[in-house]
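The other protein chains are all here in position, but one chain of the complex has been omitted.
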Amino acid sequence: MTRTTLFLGGARSGKSRLAQQTAEACAGPLAYLATAECRDGEMEDRIARHRADRGERWRTVECPLALPAAIASVETGAVLVDCLTLWLSNLMLGEHDIAGATEDLLDAIAGSPLPIVIVSNEVGMGIVPDHPLGRTFRDAAGRLNQAVAGQVNASYFVAAGLVLPLQRFPG
Amino acid sequence: MTRTTLFLGGARSGKSRLAQQTAEACAGPLAYLATAECRDGEMEDRIARHRADRGERWRTVECPLALPAAIASVETGAVLVDCLTLWLSNLMLGEHDIAGATEDLLDAIAGSPLPIVIVSNEVGMGIVPDHPLGRTFRDAAGRLNQAVAGQVNASYFVAAGLVLPLQRFPG
Partner (left out) sequence: MTRTTLFLGGARSGKSRLAQQTAEACAGPLAYLATAECRDGEMEDRIARHRADRGERWRTVECPLALPAAIASVETGAVLVDCLTLWLSNLMLGEHDIAGATEDLLDAIAGSPLPIVIVSNEVGMGIVPDHPLGRTFRDAAGRLNQAVAGQVNASYFVAAGLVLPLQRFPG
């Protein structure tokens, strides 16, 4: 199996399910690194439902900000990161250093011996957002996706639950 | 020829033209299942122009809501559905049961012996929409696209009039 894999797709593209299946094909315990923060009851319900859906092989680690450390702390089995764009959103809301955090993330991915499966959102294929914050976010998301895709062993573009294997250019 | 095909793409990606060409490669009469509703004169003009462009092999069936029944009612030739996202929008505006309608659609596709070509929009690759209705719509569209792509024989991602053949994962 490929050690590190990125599933990049739009909203409700099926990327999390594909990432979960990929992690479940690995041996050993499974760490679900959740970057979502509960901000309301609706979200709490959804997170609890997803956690129950994943079943007993999974252990959930909430890491809205400390994702690199969470990756480094997993010692056996496989790791699922869901998702990069929520992590980025949390970093931006807290006015953290995005470039530094990205570097820490790449180091954590490179430093782990385990299979790591990463989920991220493609957010740059609509028209230019009206609000400056929207533009800043989509620029930062694009840069983060490029950085991570440049480091992992395989990247898939996801649409409608199906995939397109992204290729380096020139091949 | 592949019995059922999905063309999924952005606005003005050329997906309808590719779908039309695919249907026209089939033998027999052609049924154009139009989910658009005329809401103004501009739209009426555009629909009339498109209808004239398609030519005499085509028969147009307007089915803003009753798409599953329209698919089931075609007995010979080939079927083009244009498009799923407008159908979804009509269902949501009328506060219909989306999950039930999706199931009816999948049943109608599975139950037909005819070639069926389906057009749908990818709407989930911009930043998170400001309005709750926008978020609900793009979530529902993503789920519908996954459901249909999971059932048809071939799915293509369309951009700039060209295609990328979507693949099941793992292959």
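Think of it as A and B in the order they're written, each chain with its own count starting at 1.
Methods note: a contact is a pair of C-beta atoms (placed from the backbone, for glycine too) under 8 Å apart; a residue touches a chain by one contact, two chains touch by 3 or more.
Just so we're clear, the structure is a prediction, and the values are computed from it rather than from any experiment.
S.K.: Consider the whole complex, including the chain that is not shown, and state which of B:Leu6, B:Cys63, B:Met125 or B:Leu144 touches that chain.
M.R.: Missing-chain contact among the listed residues: B:Met125.
S.K.: Give me the subunit B residues in contact with the hidden chain, please.
M.R.: 9-14, 18, 21-22, 25, 122-127, 129, 134, 137-138, 156, 159-165
S.K.: Residue by residue, what part of subunit A touches the chain that was omitted?
M.R.: Residues 6, 8, 10, 120, 122-128, 138-143, 145-146, 148-150, 155, 157, 164, 166-170 of subunit A touch the chain that is not shown.
Convention: only the chains that are shown with their structure count from here on.
S.K.: Where the centres are mean C-alpha positions, what is the separation of subunit A from subunit B, in Å?
M.R.: 30
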